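See below for the structure under consideration.
A single protein chain has been omitted; all remaining protein chains appear in their positions.
Per-chain residue numbering starts at 1, and chain names A and B are given in the order in which the chains are listed.
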Amino acid sequence: MEETDIALMARIKMGDAKAFEVLLARHQKSVFNLALRFLGDPDEAEDIMQNTFLRILKASRTYTPEAKFTTWLYTIVKNLCFNVLRSRKSVELVSMDNEYLPDLPATEENPIARISQSQLRETVIGAIGKLPKNMQMAVILSKYHGLQYDEIAAIMGCSVNAVKLRVHRAKLILAQELKGLKQET
Amino acid sequence: MTRSMVVLLTAAFVLLQGLSAHADEAMMRRNKILWESMSSEEKDRVIRSYHEWKSSPPQRKERIRRNYDTFNDLSPEEKRMLRARYRNLNSLRPSVRERVREKINRVESLPPENRAEIEKRYLKERERSADERMRHLQGSRFWKDLSDEERDIFKKLINPME
Partner (left out) sequence: MDCRNIQRLLPAYQDKELTGAQVREIEDHLLTCTACRDMKSAVSESWSNLGAWEDSEVPRRARESLMSCVSRQRKMLWIKIALPVAATLVIIFGLTIRYMGYRNEGRIQVPLASTDQMSTEHADVDEDELIADLHILQDEEFFDAVEELVSIDYLPLVEEPSQTETDEQRSSLPVIVT
């Protein structure tokens, strides 16, 4: 049976390098992809991935399992990602630190457009990129990491209702942005 | 009224200082991790750059720092485009690159007010699609004055992601 994350952390605490490698192999992809989707920059995503696991290693000596390991892991990634945004520019703070919710675009009739997988991918990246940063993080955690609203709330340090509001609003915005797009078969 | 304005401005100043200190700390932490993860060859290369950087004139350092901020303010797509432009420019033969640079320098040698006007017009241009911009480029006087070889080069520089 696969060893749990918490058991691996206990072994890392005792200086077991192998356990760290197992933990890294298990979670590096989701950490990297969360940072990549949120920041849009592979170099920065690599930095975040490395920084996250170095923090885990450093904290392993005092680690006591209070919540799910992944909640702690994603909280570290989220904090590092927002630090990068803060260091990038102050403009993004506007949509990052408050509960800014953009107005929904007006409903329009869109004829169905058949596009290639790569075009659809680019359109999806563009549509997610337009969302306010807090909303983007909630969408990425929900859609690509399959997290429940309460876990996202714990990671983002806000209420479950705030997460629901963000995800619901994002779904409506994305529906307008991606309306009528179908992948070619 | 005046007193509250002073209090407000002081608070804004303190907040901005705090944000900038936070940004500096975050950058320092990231750089530290990066430095620690470098191999000794990479470190030697950076140390050589560090010596050159230290002996650079202050104006050059100031310009590069400003450029770094400009680059950071761009979207990921624009960043990728600039990187691709840089690669394309560096892949040119030195003599061709110098000729191309002379043309590019036209913009840099414009008086500040004219340059600001062009930048303002470019912001509107950005809203056009890539196709529309290409059509606009091909109809410009700048394009008409280029030789066929130069057109190939500038096509790759202006629109390197094509």
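Here are a few things to note about the model shown:
The criterion applied here is as follows: a contact is a pair of C-beta atoms (placed from the backbone, for glycine too) under 8 Å apart; a residue touches a chain by one contact, two chains touch by 3 or more.
As the structure is a computational prediction, the values presented were derived from the model and not from experiment.
Only one of A:11, A:68 or A:143 touches the absent chain when the whole complex is considered: A:143. The missing chain lies against chain B, touching residues 27-28, 30-39, 46-47, 49-53, 60, 63-68, 70-71, 82-83, 85-86, 89, 101, 103-108, 110-111, 114-115, 117-119, 121-122, 125, 136-137, 140-143, 145, 154, 157-158. With the whole complex as reference, residues 17, 20-21, 24, 28-29, 32-33, 36-37, 42, 46, 49-50, 53-54, 57, 104, 107, 117, 120-121, 124-125, 127-128, 139, 143-144, 164, 167-169, 171-172, 174-181, 183 of chain A touch the missing chain.
The definition used in the following text is that only the chains that are shown with their structure count from here on.
With centres taken as mean Cα positions, chain B sits 28 Å from chain A.
Per the touch definition, chain B reaches chain A in the complex via residues 16, 19, 22-24, 26-27, 29-30, 33-34, 37, 72-73, 75-76, 79.
Chain A makes touch with chain B in their complex at residues 39-41, 47, 50-51, 54, 83-84, 86-91, 93, 129.
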